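One protein chain is absent from this view; the other protein chains keep their places.
Entry: chain A
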Amino acid sequence: MVEVTDRPDTQVPPAEVPDVHPPHAHSWLSRWVFSQDAKYIAIQYSGTAIAIGLVALVLSWLMRLQLGFPDLVSFSPEAYYQFITMHGMIMVVYLLTAIFLGGFGNYLIPLMVGARDMVFPFVNMLSYWIYLLAVLVLVASFFVPGGPTGAGWTLYPPQAILSGTPGGRDAGIILMLLSLILFIIGFTMGGLNYAVTVLQGRTRGMTLMRMPLTIWGIFTATVMALLAFPALFVACVMLLFDRLLGTSFFMPTLVEMGQRLEYGGGSPIVFQHLFWFFGHPEVYIVALPAFGIVSDLISVHARKNIFGYRMMVWAIIGIGALSFVVWAHHMYVSGMHPYFGFFFATTTLIIAVPTAIKVYNWILTLWRGDIHLTLPMLFSIAFIVTFVNGGLTGLFLGNVVVDVPLSDTMFVVAHFHMVMGLAPLMVIFGAIYHWYPKITGRMLNHRMGLIHFWVTFVGAYAIFFPMHYIGLAGVPRRYSELGDTPYLTASVAGLNAFITIAALVVGAVQIMFLFNLLWSARHGQRAGGNPWRAASLEWQTPDTPPRHGNWSDELPVVYRWAYDYSVPGAPEDFIAQNDPWPARPVQP
């Protein structure tokens, strides 16, 4: 037992709950397949998410080939719809949400708050297997007659379940909805774990305001997901009933091919409200963990404490709360009352305030810091730049009068790819370069990492900057071919070809990144326990990679926040969270 005597404020209260050791694996199966260790579940989650993400990457190549070289490649419009739908759905839900919460959440929460594992390891394991089932159902939809649904990732009825849409009267839409329902059930199991572990499972001395911002981001996103996914769940159930049982929740009276359908009296707009009540918080479910993680990366690699920690926490919470009252800004062209548009435009623009606080604080953390241009730092800087870019076009689209002419153009595509595609992806890459040494004990290859970074960063701008311009020029989204459109200038075709080539190159370099992940696990430089000399708790584990149960016989005791870098007078340029300096621990 360690007691600290010199300063009263470093006295640590006694443990409130007994130290519970997580269940040990008894067999090969329960150790390597049905593992209940959060670290292993995190790797399972991430691996599955990356694998299905590769499918989405290939789909984006196919789309770009069609758009860039319509003379060489010719997919049917139906196939193109299927590509965009599955690309969008996989990237947003099955890759980004799963890897941030299921991947980083599982790995980092117990380590960073000083717990041995998640509070309910068995439920945590179930969460992964249901997620895997959801992914398999999704994959199955590629192999059923009619193929996957082509309803667009928003799955708007009535078209989503009608015969004009690929998969609408076949199994495609059914499997999509079932897969989403499964995903939500699986996520809820994981999400309850993440939330309770952060609230009730911290170690001694770890107050909420000493938690790294990574945990704040993941925790807030988890709570948001637990409140936002119900809307998608209900919308999916009702749409499934409309499709399977012939109910008319979302289906108005329709005439299709001269035939009056059995449907009547439902409201498609209600689906849009339900979808976006989930869909907008979903943007921040992806963004908030990225905000949190990037704060930690910047602080560690600039050897400086994060600027305005408390404001950063309140900004995360504020963004999370505000994101529940902005959803209808996705529906400005749905014919809603202008007063609603006014309300939702106002709330949308208010979100810029806490978001700007965060951007300023990142920049002020970098300001006069001892910036090490490591790979995590490079990706963090790329994130800030990309996020500001995407955020600025958000100001265009958040205003009703500017949004209406831009709606359903490639400008919108460029905006959301910048702000919720690229920006979180930059953080994912940075985070993988940052935590890979802890997960495997080895560094990722630096040379491959540099190639990966520069090609991804420059290439991503080569893809999405021109997309803004062709969007302003009037190129609509979701059109597989522009055909004879005299109002478009000739440069649009050239830019489309340019974007396609950039997309192929950026995609290819991701394959190299995956190769790096596998190669370095065996051949990478040995990292040691704390290669970045970081202060947060996960770098202070007795073993690297951390053993089952994370810590030795005693749980760590926390004396400070996670950002004590370059403290004057301290023996090193960082002070670990479990270091009682300058007080002397007294062994009784």
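Definition applied: a residue touches a chain if its C-beta (ideal position, glycine included) is under 8 Å from a C-beta of that chain, and two chains touch if they have at least 3 such contacts; residues count from 1.
Just so it is clear, contacts and distances are computed from a predicted model.
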Hidden subunit of the complex - UniProt protein name among "Acetyl-CoA acetyltransferase", "Cytochrome c oxidase subunit 3", "Dehydrogenase" or "NADH-quinone oxidoreductase subunit D":
"Cytochrome c oxidase subunit 3"
Residue, one of A:Ala195, A:Met331 or A:Ile575, that touches the chain absent here
A:Ala195
Specify the residue from the set A:Phe249, A:Phe344 or A:Phe513 that touches the hidden chain.
A:Phe249
Among the options A:Ala79, A:Leu133, A:Leu226 or A:Ile371, which residue touches the chain absent from this view?
A:Leu226
Missing-chain contact among A:Gly167, A:Gly266 or A:Gly459 belongs to A:Gly266
Per the touch rule stated above, chain A touches the missing chain via residues 8-9, 12-13, 15-17, 20, 119-120, 122, 188, 191-193, 195-196, 199-210, 226-227, 229-231, 233-234, 237-238, 241, 245-249, 252-253, 262, 264-267, 270, 274, 277, 558
